[in-house]
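Just below is one structure, and these are the notes that go with it.
Missing here is one protein chain; the remaining ones are kept as they sit in the complex.
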């Protein structure tokens, strides 16, 4: 359904995302994980046609045979919110503070040609389904979790075939996060779920892409990747995500995500297994469970 | 396990804090009668979600805000109602690391001035203490001449930790020190904190929304919900046998890799 081929995002001649390819089948929930600076959000924004000024994407991306990349702004605008929609991290700034939430949900439908009365009725229904019983409330009268539910209702209003979630629960409390994740699983069609939290992705997705340095370094079925990681970065990330008993040292990945990644394998300057071979680019290889590493974990 | 011996370092009694939007409206009770003792050398966790009152409690314990009623004693000395001048002893002995290392470092100050600030404020000599502190938190001494925005999140948190250690405090208060950091950096900062607590014999007050992080760091914990402490005890007991409904909800809500795979 969604097919991304060799997506590359550049700004000022610097490659921020490099040759990213993946697909999402109808009903599938795919996780895109990585730390800040890995290029995961840029990947999502380029699919939405929302890249910042001065940042451009090449490659191809099609959703239900409609191209998302390299088409005029107008065409993408028509698809956005209708075929593909997005839920962002910060629910306060994404809502119009001077408009009642019910009106905001119905507006996205009237924008795409749904008659006003029908849109209003469906907005009420949608808000009910995400558990917001106050369509006449203004955003500031709602809690962070409720606002994020309104965002979900807006994103789902036109029954898109793909929902992109960019850290949708990072700003929420854990008890609220749980409800939100359950709602996404229940209501969304296919999902591209972006997060830095491995446990969150494990509770939502069946397949996962691990990004580092603008590249997909490992991909495959979630359980397979998380229990048997091959790339050294994935291995380190998984180890660092587990909290060991008190008094013991936590496993770490040395250093920090750099602002400029080395040539060849982007992870080689933080990797304990790096060798001269890593100076050339490892290709993402493997059927189903693929990884781009010269010295994979056995 | 270090047992709280003698008088606790921090004693909070029946703390209440009401925020008023105006004189004519009823206020919001952020804190409703919280009491707790933190013993010398203890690693004490405070867990709660937003609106639980944990940040308000933290500010009161640090003498950064005044309670509506109740009292806080530090090493037996009353700190509530004291002016900034009389709080010197507290600033000497208790320091804080904040959640977001981007906003807790003044963007217009060099790292040298940031780290030296507590010393300058308390009228102590600076000397080569900045270089020594930076080395201790794992940063090159050359970092002193740069500005906060030139560092990554983890490095900025190291700078904030160096600042907190500057006056040689006895108590370190950490307010969600790793929740704004990348996963791969989180372990580095938690390991660093553990080392520093051991070498300096610090008492730690660790505030977090994440009980699993608290379990890695602390022995005792207080769980807060809507302005009151709903449960307290040894972390391992609270973790394996939660008594209060809210604690149970909280524990179930946190997704863990171990539980999901």
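Read from first to last, the chains carry the letters A and B; within each, the first residue is number 1.
Please note the rule applied: contacts are C-beta pairs under 8 Å (C-beta built on N, C-alpha and C of every residue); 3 or more make two chains touch, one makes a residue touch a chain.
The rule we apply is simple: contacts and distances are computed from a predicted model.
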{"item": "Per UniProt record, name of the chain withheld from view [\"Peptide/nickel transport system permease protein\", \"Aerobic carbon-monoxide dehydrogenase large subunit\", \"Metallophosphoesterase\" or \"Probable Ni/Fe-hydrogenase B-type cytochrome subunit\"]", "value": "\"Peptide/nickel transport system permease protein\""}
{"item": "Contact partner of the left-out chain, one of A:54, A:97, A:245 or A:276", "value": "A:54"}
{"item": "Touch criterion as defined above, residue of B:91, B:146 or B:200 at the omitted chain", "value": "B:91"}
{"item": "Option from B:53, B:67, B:118 or B:153 whose C-beta touches the chain left out", "value": "B:118"}
{"item": "Touch residues of chain B, complete complex, unshown partner", "value": "62, 64, 84-85, 87-88, 91-92, 95-96, 98-100, 103-109, 117-118, 121-122, 160, 163, 166-167"}
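Operating definition for what follows: only the chains that are shown with their structure count from here on.
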{"item": "Cα-centroid distance, chain A relative to chain B, in whole angstrom", "value": "32"}
{"item": "Residues of chain B defined as touching chain A within the complex", "value": "49-50, 152-155, 182-188, 190-191, 194, 209-210, 212-213, 215-219, 235, 249-250, 252-258, 260-261"}
{"item": "Residues on chain A engaged by chain B in the complex (per definition of touch)", "value": "35-36, 144, 173-178, 181, 196-200, 202-203, 223, 226-227, 236-238, 240-246, 249-253, 256-257"}
